[in-house]
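A single protein chain has been omitted from the complex, and every remaining protein chain is retained in its original position.
Order of writing sets the chain letters: A, B and C. Residues in each chain are counted from 1.
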Amino acid sequence: MGGKPIWLYQLSKAGKLCVPAMNVNDSVTKQKFDNLYCCRESILDGLKRTTDVMFGGKQVVVCGYGEVGKGCCAALKALGAIVYITEIDPICALQACMDGFRVVKLNEVIRQVDVVITCTGNKNVVTREHLDRMKNSCIVCNMGHSNTEIDVTSLRTPELTWERVRSQVDHVIWPDGKRVVLLAEGRLLNLSCSTVPTFVLSITATTQALALIELYNAPEGRYKQDVYLLPKKMDEYVASLHLPSFDAHLTELTDDQAKYLGLNKNGPFKPNYYRY
Amino acid sequence: MGGKPIWLYQLSKAGKLCVPAMNVNDSVTKQKFDNLYCCRESILDGLKRTTDVMFGGKQVVVCGYGEVGKGCCAALKALGAIVYITEIDPICALQACMDGFRVVKLNEVIRQVDVVITCTGNKNVVTREHLDRMKNSCIVCNMGHSNTEIDVTSLRTPELTWERVRSQVDHVIWPDGKRVVLLAEGRLLNLSCSTVPTFVLSITATTQALALIELYNAPEGRYKQDVYLLPKKMDEYVASLHLPSFDAHLTELTDDQAKYLGLNKNGPFKPNYYRY
Amino acid sequence: MGGKPIWLYQLSKAGKLCVPAMNVNDSVTKQKFDNLYCCRESILDGLKRTTDVMFGGKQVVVCGYGEVGKGCCAALKALGAIVYITEIDPICALQACMDGFRVVKLNEVIRQVDVVITCTGNKNVVTREHLDRMKNSCIVCNMGHSNTEIDVTSLRTPELTWERVRSQVDHVIWPDGKRVVLLAEGRLLNLSCSTVPTFVLSITATTQALALIELYNAPEGRYKQDVYLLPKKMDEYVASLHLPSFDAHLTELTDDQAKYLGLNKNGPFKPNYYRY
Partner (left out) sequence: MGGKPIWLYQLSKAGKLCVPAMNVNDSVTKQKFDNLYCCRESILDGLKRTTDVMFGGKQVVVCGYGEVGKGCCAALKALGAIVYITEIDPICALQACMDGFRVVKLNEVIRQVDVVITCTGNKNVVTREHLDRMKNSCIVCNMGHSNTEIDVTSLRTPELTWERVRSQVDHVIWPDGKRVVLLAEGRLLNLSCSTVPTFVLSITATTQALALIELYNAPEGRYKQDVYLLPKKMDEYVASLHLPSFDAHLTELTDDQAKYLGLNKNGPFKPNYYRY
């Protein structure tokens, strides 16, 4: 659905990018819709379709409180789960606090949780050591990126038995009989075990198409061999195209108000650094 | 508590800024804590202290779905109010939709709502025409900026009677007996009728102090006569200073993970454009 | 999962009940777990598995605000849907108001909603007239009881075309091309298109087993040919058996406290009329 643009920036820094590139992944509509709002629903959907788990009363740890983590946590909390967060970034950690979540190190809660969800974009966030300490029936899945967040390789050892109990669901069985429920072999739950609503696809595809059109039509010199964010006006345009499906009615600035705010009545309405 | 930096940018554009300036208002911790999280609480506090209104079942329209509006709406919805939003920006409007709010023009709901709250940063958002159409006992207040959002001047006309019923609370009385409950004469409710938690003050003051220290200590040439955002690392530092009061425990990157992500283990952890 | 006991009471009133009966359906644990908490999750699960609909921003009308309706509404609201309620009972209607939902007649919103959900225990709550007025792609389903709530028979007419698009999902197509998405042919969505968590099954089965044991062991004369509610102490016993799976720790009354409250330290802790 877009993918981490970190590699794009690394190419650019190394001087190896040979065409201009749009970082569509970090456009507002992509971040908020594809990541926050979509994951808020697909975490529930993915867990239900694979495990039929009841959310109410379950203890869950979510690794990472970025847009994906925020979406997962909001949904699980709303359905009665008790959610813990791990974070490396103090700003995101403080947000988690203010949103009502305990911020812990994974080791502090790993023995007591019923579900472990990774949303970090990092690697080896859940290690074999963590897996060894989980309680029986603990569910482990990845909502972050790629298949690196859970160290699945470490589970391919002779003393552990793998049992495929359903499509995308493996029981990994310890010698003492303990089972860990691994979903999608550590690949993305939202892509493997859930569906993507057409509404989100429409937003993402529109954003990508507009980015290509912009790059194609741009006068020479506007974009160099670098990575760019989508011009805010296009981001706003993508959003405005999707408002009618919610029967949402925008308010227009009066001339006087536009002048007061120093804005064009047709946008863009926010400075580039605005966070939404 | 900081104030809108729009004027600072206008000064800069006009070439009239004669020293470097830090836009502290748009640092992450300021935006999220002073605006989002603080207003989530002060809207309830301000309304209770002035009007003793019960929130459950009340219909409320919130003008503007920026950080302040998001905070107000989240709190009011959580306490059982039915909330409508007005917006000029299609991205914020789409966020309001996804968060479960109807996006309307003010005229569509003005006759039915029990409370009107402005959070736009704009002027004359609530006009005399709107005030004329409100129902009896409708409460009107401003959480946005300054005292411009509600056209209070338009209410200073001979046919309307003003009755001060309590400190910061005026009943404006129409000839037919209808009363509109105006709070703080249209000035900021959160500053006039609520208190600011010491925790938020600490965050804001820390941010401002660090910005001054940075400007003072910066080697010559780092900052010109322009407006700057706080370096991300300082924003992260402010956050990390406040984590212990929540007993929050940060996770540290391993060397291997830091290398994988291309990050320094001590931050900054996000690119400048990251929205939180 | 129990079923409506209304028929049992009618049998009893008519003097046709020839054995004692336990109304297990109205025991606390059954009502709250099987109905409220289970439906809070199965409405999301059932809709996702059949239609992949995104909940954020959708307008939904829920007919009936009993335990099932309360569960459905809480979940949908939490995920960003805008929910309207219809009710015949003023107490439940007032609860809906206080919980932040507009209480309307079905006709007032039928043209604008994206999803219609019935939870009334009644019949013909959604009529052909309502179905005729729904917008294109409106989803209609039943979470209440049996298959009577939606007048599905009225859709078996020659001018409408039925198209089975997936197991449990029919498109009913009007002559002008409008499609209504009917789930499970109007039967119970939670039984047809969702799964029941083992936790809920355990609670319900335990309750039923205890009721049978009580009826079997009761000294002659304790129960006549009538309908009884489960003794509160058994309801409490069912609950206490399920607390360890949440690692929940009960507090015990001191002798002094038990005396003050006039309670036995082992329960029952509430009068029979207590509503939880």
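Simple rule for what comes next: contacts are C-beta pairs under 8 Å (C-beta built on N, C-alpha and C of every residue); 3 or more make two chains touch, one makes a residue touch a chain.
Predicted model only: the values in this text are computed from it and were never measured.
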Omitted chain's touching partners, listed by label: A, B, C
Touching the absent chain when the full complex is considered, from A:Met98, A:Leu160, A:Leu215 or A:Leu241: A:Met98
Absent-chain interface as seen on chain C, which is shown: 6, 9-10, 26, 28-29, 31-33, 37, 67, 86-98, 102-106, 108, 121-125, 148, 229, 235-237, 239-240, 242-243, 246, 248-254, 256-257, 260-262, 267, 269-276
Those residues of chain A which, in the complete complex, touch the missing chain: 56-57, 77, 79-82, 97-102
Where the missing chain touches chain B, by residue: 37-38, 40-41, 44-45, 48-49, 52-57, 59, 74-75, 78-80, 112, 194-195, 197-200, 245-247
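Simple rule for what comes next: only the chains that are shown with their structure count from here on.
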Maximum centroid distance from chain C, chain identifier (CA atoms): B
Chain centre separation in whole Å, for chain C relative to chain B (CA means): 40
Rounded Å distance, chain A centre to chain B centre (Cα mean): 26
Residues within chain B bordering two or more other chains: 97-98, 102
